[in-house]
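Next up is a structure, given as structure tokens.
Certain chains of the assembly are absent from this excerpt, and the rest are unmoved.
The letters A, B and C name the chains in turn, as written, and every chain counts its residues from 1.
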């Protein structure tokens, strides 16, 4: 590569006269991860200016154009399906770092989900912790107080015993590290982790997924935008210092994992919650006192993305003095400072007159700050290094990025379904309860402080204290003086999505609705975390397109907007791609938390109802997986029914006639009822004969959508049946065991202690 | 009986928030002369094995559980006791 | 009646504590340790150290908070305690009081720790609800029923001290709350969530005005904060009665 020193640590890159080979070399040597076409576009631009770029300019452009920052492969698809679903309540949609939706007259809730997959695969503890740190910043930078965290996680099977690929760590090691990272970060900053998923599938063996979501609350008139629309506003960096951390982290997130990933150490950070915690206070206090003009957190892409996007959005430019940035390591080059992803930093735009107030807040919270530049009327970015200009470009060119209409192909589905011999029910039941995707996640849930802040009024574990079961969603009561609550849940169904990405996506939206409705909340909005393989493969791109199509259609039909989201591509390792994994963080509103419902059975003698119709599409079911039967038929969702049934169920709940409710998902009806019995520490007796006519094992284990189990007191039975149309009486609560028959034929009778043991101990063997 | 003593440290260049935070606290307490703090884990593992086998075994433990080569380096001493 | 609630980087239960005091009739104030000055404490009727992870708990839970308080306002603290005003620490706050030597206080304030709240037997942070038995009335517990439930959320809550200290604690009836099993019998894990000696959950100093408690009364102030509210109706959360006890006794002391 041909370069010339301009000042200390800044070089001119010989780009104007570079041939194709040299262009590729430049991209490789500087670690830009740009394609030849992109390099040519850059060359053309500088030919127009008639000069060579500095290394800083080249890095700045490469970063603006990275997959992570520009969404170059996904934008066209997202625009087509995900964006623009109309909603009355959404206030800020897919614009700033997190979505903002009306909560009540005065307040809005703010939330987003994001992935931190590659860093967590390489260093689970630090990767997961920084993932949490990052998503907190996204919510904080809207001026919102973070009030809950969620953490959907995806690993290879914990009992994996074959040889591991080089550089790949065992799922058990990864699970322990990831959970510890989330725990140590989330607990220290004092934000409760109230929901999540822990999902196991062979195809995550080489490439785990660590997603994290954060929910916040803000007064509507205190919402802060990531926009500066006036010249002469000071740009202030507050919080941690800038170091070499995460350099090339953004490009790293857009690259494929291979044996050498362990060498990408710079991209790994441990996260510092004890810097973040005071930073949260500082930002909220500054916002309360009205001195923040605009704000953006430093996430993937560092200062480069932040200043560019913030000014571009407001139609102004900026002048930045990189020598003013406080450094961890003194010998950093300007380009490193510009792209550094050091955590725990915020860029706050303030007017001169408010500088003293910001300074005294920094003093109180013992945090460093430095004024690094100010906004300018012309939409240009000019960067100085010890008073010498080292970057001078129109903002448009850096931030506009590139877009690709990547070719895709959609896998044709051959529909087939084997019919396995009828199972031994008792044995199967216990096997299902101890299957990793169903078994108790208590070991994880309790390591997270899910009650700090005192607002978690429906907990992730529900029922008799000491014998709790899984709930479907947690509820936060964000305001001291209002009964209104926010329900939060996360869902994904990679098994079904792998069979049929489109149907799987619709199923996921249905499950989000099921979970929210199960606790008595009306679904309000969604954030989508889209984790996929390498989009340069047509079939993977096809999976992405089909998933988005399904997500879009389902949400549109239900009137649920996606207000924020994240795409993570290149989840490929050793030639293997992950299954399409569309994770949703879903939010519901409950007007009065006193009407919230939990999943544990309450009283002997109460009736048990199945709400919704059961179908025999067994593709992707836990039952078929356990007995190794094949089916490619994914469960079909009738979205009209999702809407109608959830409305009627919410209506019944509002009338106070539902004592407990659990949605039917993994393991089907049988597992849902078993979980309710475990949580209530009371048995139940079921007769399946009134269900639609089909094989008994399908009645018990089908995972067909839009179904719930409800407990209703006998005196409310009639009313319940008239309010909830598709309800079938299937049994009653009582005794100390779960007894099930289909007509005259008894299927099993298992003591609840036995059920609980299988369910509770399955994962324990593999963890800390 | 063997005793393996292992110190697991963060590699140079990996930011150590724990060490930094402790340094900051020490400075605030008036220990101005503290320039840097690093915190590491110190394991003592007793093994019922002959020496050479023990050493191999401990190397395996480091690999499988105690050390992530991406961020850690370690010092190891195995002695008969 | 003014309560000083101390905060520093990493304390994170101050808000719910503030709310609990406020709802109980107090005038709470948050004071950051960086803004704490000599002579300030006198203006308050009570001192409260909330839970959290002060300074990350990296050295040892509560150690940095305690060392910084000691460096800054040790004299004031000693005077405050000697003036018989109540001092309370919850969770991390309890750890701070132990590290300060204000607790166990079997014979006055000690200048080095005489006990420790160390890593739970389970070796993990755990967030769960526990049953507690009241062992005696103090200004912190006079209105508390004999059996209550509160949440714990900590990784370092196992109370340990040498035999002599434990004997003295018991002899002087300084143990205020003990973990019990749901049926009132001896609590095995998880009912004793951390392995505390003698199932100790909360203690007072020998005089009875410094109170350290591992479980979080401020997180169980309202009935709807209990995990089983949809099964068992309550008028208040069990933690409410701690604040009520305090309010009543400080009020009485002031009007005596």
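Just so it is clear, contacts are C-beta pairs under 8 Å (C-beta built on N, C-alpha and C of every residue); 3 or more make two chains touch, one makes a residue touch a chain.
Not measured: the values here are computed from a predicted model.
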Exercise. Write down the full complex's copy numbers per chain kind, following the labels used for the displayed chains.
Key: A x1, B x2, C x1
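Everything below uses one rule, namely that only the chains that are shown with their structure count from here on.
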Quiz item: If you tally the C-beta contacts for A-B and for B-C, which one comes out higher?
Solution: A-B
Quiz item: At what distance in angstrom does the C-alpha mean of subunit C lie from that of subunit B?
Solution: 34
Quiz item: Once you find the CA centre of subunit A and the CA centre of subunit B, what distance in Å lies between them?
Solution: 34
Practice problem: Among the residues of subunit C, pick out those that touch two or more other chains and give their numbers. | Solution: 55-56, 58
Exercise. Give me the residues of subunit A that touch two or more other chains.
Key: 273-275
Quiz item: Can you name the residues of subunit C that touch subunit A in the complex?
Solution: 9-10, 12-13, 15-16, 19, 32, 34-35, 52-53, 55-58, 123-129, 149, 151, 153, 182, 190-191, 216, 218-219, 221-222, 224-225, 227-231
Exercise. Would you tell me which residues of subunit A are touching subunit B in their complex?
Key: 122-126, 169-170, 173, 177, 243-245, 262, 265-266, 268-275, 328, 342
Quiz item: Can you name the residues of subunit B that touch subunit A in the complex?
Solution: 10-11, 13-17, 20-21, 64-65, 68-71
